[in-house]
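First the structure, then my questions, so here it is.
For this view, one protein chain was removed and the others were kept in their places.
Here is chain A:
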Amino acid sequence: MLLPRQTRLVLFLLSNLFFIPITFSLVEEQEQFTEELLLKPLPDRKVLSHFHFQSRAPPTASYGHHHRLFPKAIYQLVHKYRIREMELSFTQGRWNYERWGGFDPISSNNAKPPGVELWAVFDVPEHQVDAYWKNLTHTLSGLFCASINFLESSTTYAAPEWGFQPFTGSLRYGTLPREAVCTENLTPWLKLLPCRDKAGLSALLDRPSIYKGFYHSQQLHLISAEFKSGELDSGIILEQTLTVVLQPGAKRTGLAYFQPSWSMSSIFGRQITGKCVLAKSSNVFLQIDRDAVSELKDMWKEMSVNSDKMSKSLWSNPYFELSRAPDRIKEASSINSDSASILYEFFIQKCSKSESFDLGLTWKSSFVWSCPKAPLHATRFLMGSGNERGSIAISLRTTELNRRLMDADISEETCKLRVDIFQMVPWYVKVYYHTLLVFVDEKPQALTDVIERMHVSPSEDKVSPGLMELALKLPCGLNSAALTVEFSKGFLHIDEYPPDANQGFDIPSAVISFPRFNTRLHFPKDDSERSPVLSYTEVLLVPLTTPDFSMPYNVITITCTVFALYFGSLLNVLRRRVGEEERILKEKAANKKTGWISILLSKLFAKLRGRPSESPKSPASSSSLVSLKLLLKVVLVASVAVGWQIEFLELCGFERIDGEKFLDLPIEKVDMAALVSAGSEL
């Protein structure tokens, strides 16, 4: 991938300095497990802790099916559903891109939309992908005690073409924004670790303290090369991460505007008592943005001159102090050296049960700094009122990073900022894609100027969600850009509303990515693996109109009454023959003599109808006709009844004996018990 020089921007040059990747090639044929914990103070007095557990299984071809460390459930999952890559995240809370940063790998890879997000790439023919996805959702649902099986319905997942990940055809993406996340999801996740939460870094995971945080995201990322043919087989890599943003307790160090000092025991309520013995490595990192302590810059320069990498002034200086001496200190550099950071590394191998590991950070003076942000800050909101229509707006505002970059590249005329937008909307939000408008610096733009590429797959009622993938090329010097698209709200069947229908329905987060900006993964071994800067927008809540849920019977009866009214009255009008009636009346008046049989029949007829006989002098002709008709009808009904009865009796087990006119029930078919009981009853 050839990237323009100015955007080939790498924040962290960490991975190639670790021991693990160096040793990796030697132990490739071994299962291995590593655990890492990154702690990072955030500008708004909070602490980010990011747990990262990696299990690696060698390829089945060379290693076989039995594993010592690698979780069997995941291995079977990969093989049964032929998964090439999969990511499942459970998130609660919203990542604050403004304060906690949007450019570093943690925010790009671990800031996830609220609820459950699942995407998977399958290594199966395209027509089977949906079936595999459905089965996968059910399996994951059982594995993680979550309602992931709701993603089975074709209205909840989509097949992005290029806007989300560069896999075509075999990728499926679905989210459940309203899924609540709790310990019941964490426990099965921990069970996949070889030491569970009994030893090692995971022992820190005290449920009350991690769930009281501001943001909580638990992830499972799977990469498998099992089914790739003709490529270097690297087995299955399972990465489990848990990202928590916590507020350190009120352990104040004098002034209120100081950053709060904290230690592991104060934020988690626990300490590390030793590494997980099955883990290949077990490290704790502390990352401090160098922005935070500008003084450190000079120190770092000094140090690089002196090549004294373990200078004490780096971890115990007039600004802050660490409670333990780090085992290693590194600087993560980037092209614009302003936003680098310093990484302190601690090896857990050394500590033992008697001497538990507890890292603390004490601030000695106050600092204000900010985390690196994505080039554009994205927010999404709804416009309009009422329950009939509205529009979705995505607003992109420039951040300092972009401004700084732009200042650097102002010389280049054709500078374009590429932004990819991936948005999935449920079918009941009926988007009019032809109303898409793009504004740059609050001026409307012609779509062809701004949109480089567009893929729309419109929603289909009760079948599939709408999908919009946009590649925008915006001018570099922009201040803001906005996209609006109008929609009208659908009306659902009474059964399709959730129990709390008036709460509204969620539109899943849109994904905004900046493909030209790369952020390097924090922990991987492979140096070349980069991922674009990615951010999620807010989940939108759309209120939909509700019918009256208590009304079905009323509506059915009222509507049917109206139809009956229509049918009956129209037929009555058509049937009425005033002239005939007059004629009959006249005839009645004319011939008064009537036969006695007809009188009798008419009386009988009247009695049958339950009405008094109208008049004894009804005309003979019509009366006899009526009675004849009546007789015919009675005979017809009776014959039908008799016929049916005989058929019924035959069905009941009676048999018609050939040549005879009687029905016979064979003795073996008689239920003697029933007869005896009937007799006793009598």
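We take it that a contact is a pair of C-beta atoms (placed from the backbone, for glycine too) under 8 Å apart; a residue touches a chain by one contact, two chains touch by 3 or more; residues count from 1.
By definition in this document, contacts and distances are computed from a predicted model.
For the omitted chain of this complex, the UniProt record lists the protein as "Phosphatidylinositol glycan anchor biosynthesis class U protein", which is one of "Phosphatidylinositol glycan anchor biosynthesis class U protein", "GTP cyclohydrolase 1", "Phospholipid-transporting ATPase" or "Large ribosomal subunit protein mL46".
Across the entire complex, the residue among A:277, A:325, A:383 or A:456 in touch with the chain not shown is A:456.
For the chain missing from the display, the contacting residue among A:442, A:500 or A:548 is A:548, taking the whole complex into account.
The missing chain, though absent from the display, is touched by one residue of A:131, A:277, A:325 or A:558; that residue is A:558. Remark: the omitted chain is touched by one listed residue; of A:147, A:247, A:265 or A:387 this is A:387.
Residues of chain A in contact with the chain left out of this view: 385-389, 427, 430, 432-434, 454, 456-462, 466, 490-495, 545-548, 551-552, 555-556, 558-559, 562-563, 565-567, 569-571, 573-574, 576, 578-579.
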